[in-house]
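Working notes, beginning with the structure itself.
For this depiction, one protein chain was excluded, whereas all remaining protein chains were kept in their positions.
Letters are used for the chains, namely A, B and C, taken in the order the chains are written, and counting of residues starts over at 1 for each.
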Amino acid sequence: MITVAVTAEPLDLNVWLAQLPQTEGTGAVATFAGYCRGEAGRLAALELEHYPGMAEGEMKRIATEAMARWPIHGVVAVHRCGLVTVGAPIVLVATSSAHRDAAFDATRYVMDFLKTDAPFWKREHHADGTVGAWIEANAKDDAARARWAP
Amino acid sequence: MITVAVTAEPLDLNVWLAQLPQTEGTGAVATFAGYCRGEAGRLAALELEHYPGMAEGEMKRIATEAMARWPIHGVVAVHRCGLVTVGAPIVLVATSSAHRDAAFDATRYVMDFLKTDAPFWKREHHADGTVGAWIEANAKDDAARARWAP
Amino acid sequence: MRVKYFAWVRERIGVAEEEITLPDTVVTAHDLIAHLKSRGEGYAHALERDAFIRVAADQMHVAHDTPIREAREVALFPPMTGG
Partner (left out) sequence: MRVKYFAWVRERIGVAEEEITLPDTVVTAHDLIAHLKSRGEGYAHALERDAFIRVAADQMHVAHDTPIREAREVALFPPMTGG
C-alpha cells in the first residue's frame, strides 16, 4: 500500500506514519525525515516550489518501483511545499517489511530517487528577511541515485 | 549525545525519539523500529532475556563507534526486555545528522552491531500458551555486520 | 501546446505557463528549447545552458531527443532540489 502526498501544511510525522501498513508480519519500519537546516543562522526558511500533479506522480512511481524491488509491505512518502521554517520537516519517507534489510534499502531508495526525480525546487529565505538564491542541484545526489542501477 | 536504555515497559517511540539531538544544523533523522512478528499466527509474544549492565554497555559502545565514524549529532538506541507481544516494538534506533547519508549509514550500523554484539536472547511464546524454543542466531546477521569492516 | 516553467526558468521567462503554437520545425524537446530561445531575451537567459534544462512531457521526464509534438503539456525546469 502506497501513500504519497504534497502538502502546504506542517508535517505531523505521526499522522503520516499511521498510514504505513503494519500487519502481524511486519518486523521492521525504516523512517527518514529531512529537515530545514538553518545554515548557522543564515536562513529563516526554505521555499519549496513543485510541479503539481507531476510531483505526486513521480513520488508514486518511485514508491511503486520500491514495492516491486523489495518485499516491503508499504510506503509512505510526503513532501512539503510552500515555506518551511528552520527546524521543520520537509520530507518524510517510511517503509515497512518483515526484515530490516528490505526496509532500510527501500526507504533509502525512495529518498535517493525523490531527490533527483521528483519535481521540487528549493529557494533560500534569509534570516534578514531577504529572498535568496535557488539551491543548486548536488552532484552527490546523482551519485546516490546511480548506486541503485541494476 | 547518546541515549541508550533497556526497559521492560512498552516502547513509546515518540518519547524516546524526543531524546535525539536536533539542532538548527540537523537536516536528517533516520529511524529504525523492530517489531515482534506473529509468524502467521503461530506466536503470541517474544520473551527477551538480557545481560543487565553489559547490554547497556554494548549499546553505548556501538553508539559511540557510530558517533566516531559518521558526522552525526546523536544516537538513540532503546531495547525491550521481558515479554513483547506481537505487533509491539522490540527495538528503536535513531540518529540525526546534517545530511542523509550519515544518518542512514549510522542507524543501520547501530542496528547491525546491536543484533550480533548486544547480549539479548529471544524465546518464542506460542499462541497456544506454550513456551517455545530459543531463537537461533542468523548467519545473515553476521554477514550484515561484516559489511562494515573497514 | 501548454508549456510550463518552474523555479528560475519560470522567473527568467517571466510567466509560469503559456500556450505555444509549434512551428513545423519543432519535433523534439531539444527543438522546442531552441525555438523558445528565439522568442526573446528572457527565454534566451532562462535556457542558455540548454543541456542543463530538464523536460517533462505530459508530466513524465523525457530526454532532449524525445519527440514532444503529441504532448498536451510540456514543462521546462532546472535540475530538481527537493527532498
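FYI, a contact is a pair of C-beta atoms (placed from the backbone, for glycine too) under 8 Å apart; a residue touches a chain by one contact, two chains touch by 3 or more.
The model shown is predicted, which means the values in this text are computed figures rather than measured ones.
Undergrad: Shown chains touched by the missing chain?
TA: Looking at the entire complex, the absent chain's contacts are B.
Undergrad: Just name the one of B:Leu20, B:Ile90 or B:Ala103 that touches the chain not displayed here.
TA: Candidates B:Leu20, B:Ile90 or B:Ala103; residue touching the omitted chain: B:Ile90.
Undergrad: Among the options B:Gly25, B:Gly82, B:Pro119 or B:Gly132, which residue touches the chain absent from this view?
TA: B:Pro119
Undergrad: If the hidden chain were put back, which residues of subunit B would touch it?
TA: 34, 48-51, 53-55, 57-58, 79, 90-91, 111, 114-123, 134-138, 141
Everything below uses one rule, namely that only the chains that are shown with their structure count from here on.
Undergrad: Roughly how far is subunit A from subunit C, going centre to centre by Cα mean, in whole Å?
TA: 26
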